[in-house]
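Below is one structure, written out as structure tokens, with a few remarks after it.
Complex shown without one protein chain; remaining protein chains in place.
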Amino acid sequence: MSFSTSFWSLANPARFMSLTARAVPILSVLAGVCLVGGLVWGFFFTPDDYRQGSTVKIIYLHVPAALMAINGWLMMLVASLIWLVRRHHVSALAARAAAPVGVTMTLIALITGAVWGQPMWGTFWAWDPRLTSFLILFLFYLGYMALWAAIDDPDTAADLTSVLCLVGSVFAILSRYAVNFWNQGLHQGASLSLDREKNVADVFYHPLLLSMAGFILLFLALVLAGTRTEIRARRLHALRLRERMA
Amino acid sequence: MTRIFLRDLRLGVRAGGGFGLGLAFFLIVVVLVPFGIGPETARLGPVAPGILWIGALLACLLSLDRVFALDREDGALDLLATAPVPLEGVALAKAAAHWITTGLPLCLAAPALAVLLALPWPGHLWLAVSLLAGTPALSLIGAFGAALTVGLRRGGLLLSLLVLPLYVPTLIFGADVARRGAEGLSPLVPLALLGAVSLGCLAILPFATSAALRVNLR
Amino acid sequence: MSALEVRDLAVSRGGVPLLEGLSFRVAPGDALILTGHNGIGKTSLLRTLAGLQPPQAGRVAPGPDRIAFGAHSDGMKATLSVAENLEFWAGLHGLRGGIEGVLEEFDLAPLRDRAAQHLSAGQRRRLGLARMGLTGRPVWLLDEPTVSLDAASVGRFARAVERHLAGGGMAVLATHVDLGLAAPRLDLSTFRAAPEVARGDVFAEGAVE
Partner (left out) sequence: MPDLGRYALEVGFAYAATLILLLTLVGITIWRGRRVKRALQAAEGRRHG
């Protein structure tokens, strides 16, 4: 009850601004600590893998970025649904703010994946199903952001991008299966799973967890900060429209 | 609904309707490909299914921005929205008309053009079948993209950016049907998946399209 | 046939309130002429009445299925003939009687096989109006119907509207031109929403922080 009331009270822009004013700096500091801690630990104080050599260190970037690339889209999907069903403006603006963060995460996952692929597969780019899926996800992000940018009226833009996000999600999942069908793949699926028992030794696992926490916190901080900016921009838009009217 | 469909067909084949443009574009793409990759049959044959599918897909894309934009410009879209027909039906009828004027001619022309690209024999048949099963999905997805961008003055480029990623599954399954057909393998599995994509698009996209149209009319 | 009733309507465009507290009634056989300077919200009001955009407040009766909307642009296809254009809309509205009556009524019979792109501006306007007749709907909403018409065409247009009214129809016209119709005028500028009014946009209500 108390969670649900406090969650939906975020739908009021002024309430959202006052509730998140303190959260952004706290999250930013936590994100910085976790990120620096996880990456320094991973980069300097973990041994090389006997098979992959030092390239195993890329795991601390690639896996968390890939995780947040997908979670970013999921967050956009949920926020779009909330906007379409309950018409909370903050939700639509949060979806808009998540897109640039998500697209950066996707790009990081792609670049680190390609660099990792070079020593592993002998080529920078392989049309591996997972990598290909991320490339498609990248294109979805670009289309979504371009649609936001192209439409003047903010509510129209929110409606249309939400519909695109819904339809895009269905097609993103479909593409994932289609791509799997199309090429069985080189990716060692196992080494990327979070199932610690099987694949990732403890020495790699703990810094990876810390780095993941850092990416998650960074994502939250950036999305909240971005949403605050979008709310201000939206208020600015409303004020300017009325100035023009008067 | 049938009336909208028939009217769009009639508009499509009248002067200035753009009928045949997609087909001509498809022909040119197919003619240009050997200049790019060389004339040897051994080299053209393996890539022919993919090239033909991509050519058909781009030819489809070419005429998409007309689907709703023309009706929006002359006010017909407002009148259709106030007429006693569901907007979902309007969306479906327009996608169907787009398919008849663009997709169907491509299906019929593709086996003939496949000869130019040295597609091995049984591939011609499967290419036509795969296009027949897949181009409805292209038209339905395209109509959705056209509905999203109908309010924008220069929406053409954005339309491509939105629609092309959505075309990925259709392209993968469609080209795979044609490829397996050409290699003498059974193409039934990708064909079933391709049909499922088209039917799924038929089931959900008219609703998304009409939702987007309604927002843009507001 | 019931009257057109508008109660406490608030109209906005793109989140900006234009009109508010608007109420009027048009009885069968009557017309109403909306006046007001450009940008006051005449078109937005008509689109709201037609059900194309939701009202910010208030209600409109009857529903959009009794209302025919005639915008600046008439939705007629340039490459189709007059008869083809009209037959399409007649069929869409489920009118069985055929288009002959309407062709006669609007002096379009001699032009029936001419493509719409070869019509003069006046003929084109009559074509758009003939479509209104085909909808079989009692309430006509007309947005600047006499733009680009000469005096003779304006007269013919006014007579067509009068015939519709004589048959128990209703009409709401947004226009600057005196049509010679015996109809009350409604000056929309008295219903202009104050820019400070925040209705329709939560972000205009108050500072966000």
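Worth pointing out:
As written, the chains take the letters A, B and C, and residue 1 is the first residue of each chain.
Rule of thumb we're sticking to: contacts are C-beta pairs under 8 Å (C-beta built on N, C-alpha and C of every residue); 3 or more make two chains touch, one makes a residue touch a chain.
What you see is a predicted model, and the numbers here were worked out from it, not measured in a lab.
Listed by label, the shown chains that the missing chain touches in the whole complex are A.
Among the residues A:Asn12, A:Thr104, A:Thr156 or A:Ser169, only A:Thr104 touches the chain that is left out of the figure. Taking the complete complex into account, A:Thr55 is the one of A:Thr55, A:Asn71, A:Thr156 or A:Asn180 that touches the chain left out.
Set against the missing chain, the residues A:Phe16, A:Trp73 or A:Trp116 yield one that touches it, A:Trp116. Even with one chain removed from view, chain A keeps its contact list with that chain: residues 39, 43-45, 48, 53-55, 57-58, 61-62, 65, 100-101, 104, 107-108, 111-112, 115-116, 118-119, 218, 222, 225-226, 228-229, 232-233, 235-236, 239-240, 243.
Everything that follows uses one rule, which is that only the chains that are shown with their structure count from here on.
Chain centres here are Cα averages; for chain B and chain C they lie 37 Å apart.
Here the CA centre of chain A is 32 Å from the CA centre of chain B. Inter-chain spacing, taken between the CA centroids of chain A and chain C, is 48 Å. Among all residues of chain A, those that touch two or more other chains are 156. Those residues of chain C in touch with two or more other chains do not exist in this structure. Across the interface of their complex, chain B is touched by residues 136, 139-140, 142-143, 146-147, 150-151, 156, 159-160, 163-164, 166-168, 170-171, 174-175, 177-179, 181-182 of chain A.
Chain C makes touch with chain A in their complex at residues 14-16, 195-196, 201-204, 206-209. Taken in their complex, chain B has these residues touching chain A: 144, 148-149, 151-152, 155, 158, 161-162, 164-166, 168-169, 172-173, 176, 190, 193, 197, 204-205, 208, 211-212, 215-216, 218.
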